[in-house]
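Notes follow the structure.
As you look at this complex, bear in mind that one protein chain is not there, while each of the others sits in place.
All chains are identified by letter, namely A, B and C, in their written order; residue positions are counted from 1 within each chain.
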Amino acid sequence: MTTLLFFGRLSDVAGCSRMACDLPQTVTTVAALRAWIAARDPILGQAIQAQGVRVAVNRSFCVSDMECTLGAEEIAFMSPLSGG
Amino acid sequence: MTTLLFFGRLSDVAGCSRMACDLPQTVTTVAALRAWIAARDPILGQAIQAQGVRVAVNRSFCVSDMECTLGAEEIAFMSPLSGG
Amino acid sequence: MRVIITPDAFSPDAELAAFSAQRNGEAGALASFVGYCRAHAGDHPVQRLELQHYPGFTEVEVRRLAEAVLARHTLLDLLVIHRVGAIEAGEAIVLVAALSDHRAAAFAAVSEMMDYLKTDAPMWKREVGIAGARWIEPTAEDHARRQEHAK
Partner (left out) sequence: MRVIITPDAFSPDAELAAFSAQRNGEAGALASFVGYCRAHAGDHPVQRLELQHYPGFTEVEVRRLAEAVLARHTLLDLLVIHRVGAIEAGEAIVLVAALSDHRAAAFAAVSEMMDYLKTDAPMWKREVGIAGARWIEPTAEDHARRQEHAK
């Protein structure tokens, strides 16, 4: 079971900020996860492709879309950060 | 009667921070005043030539050594400023 | 160094006084910045800001940013307090303060920490007014300022 988290504007688009998913074995990278989300919810799928969206796997920022998501407990999709 | 003021390191060299002088009519510019001071006190005369020393006539900074001192009530020689 | 992420309102005056009091006659320079929630944004009134954060990640990342600032400048101490959750108009959102022997280091540290917070801290700001809510995202200027600092 993997928890998907959505922050900022993406939490509005997803309709929630947290989603527990049983990801199929074929979803092994961030890119594959994006495609899986887009297949289930095209609007959300497009929103997570927007410029500035960052991804963290198990609370670590991803540098590449090829990063492994296998066995990840928590994957976060984040709208552009805006603290301060 | 003109009051000469000395600030910062110059007040140590002059031995005082304020001096009332009856300047001769020939002292018409800042340059002439420097020469007049140097003739009376060579060490002070050298100190007021040092880099960074600024002069104010009647509480207005001088831009040039040719500025007029005739009839000035107050002429200040200032070591490099160091506030803050 | 203290880094605090808190849902509770805080007094920047009191926090800054306490931070400065521990300098013991050693530090010569204290620079600080406070960001407040404004009652207006442009011409429309703002009731409050809502700062979403990622519990357990935001704290770690902000501390990491603060450590980077501390490592880049000669500081005696650094303080970062950032509110999350609902922030009413007039309340402080963020306080950053740096104690140093030299003013240039203190200024640079505070300014850099603020730039990092704007673009690199996992927090999401939403402005709530009478007409509804809208997300605030960093501006091109924020990103440009951030780019001036080395990674």
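As a convention for this text, contacts are C-beta pairs under 8 Å (C-beta built on N, C-alpha and C of every residue); 3 or more make two chains touch, one makes a residue touch a chain.
Keep in mind that this is a model prediction, so the values were computed, not measured.
> I'd like the shown chains that the missing chain touches, ordered by label.
Looking at the complete complex, the unshown chain comes into contact with B, C.
> Check the options C:I4, C:V34, C:V60 or C:V128 and report the residue that touches the missing chain.
The single option touching the absent chain is C:V34.
> Using the document's contact rule, name the residues of chain B that touch the chain not shown here.
Within chain B, the residues that touch the unshown chain are 5, 7-9, 11-12, 17, 52, 56, 59, 76, 78-84.
> Could you list which residues of chain C touch the chain missing from the display?
12-13, 16-17, 20, 23-40, 89-90, 101, 103-104, 106-107, 110-111, 114, 141, 145
Everything that follows uses one rule, which is that only the chains that are shown with their structure count from here on.
> Quick check: how many Å separate the C-alpha centres of chain B and chain C?
49
> Quick check: how many Å separate the C-alpha centres of chain A and chain B?
Once rounded, the distance between the two centres reads 73 Å.
> CA centre of chain A versus CA centre of chain C: separation in Å?
Centre separation, chain A to chain C: 27 Å.
> So which bits of chain B are touching at least two other chains?
none
> Which residues belonging to chain C are in contact with no fewer than two other chains?
Residues: none.
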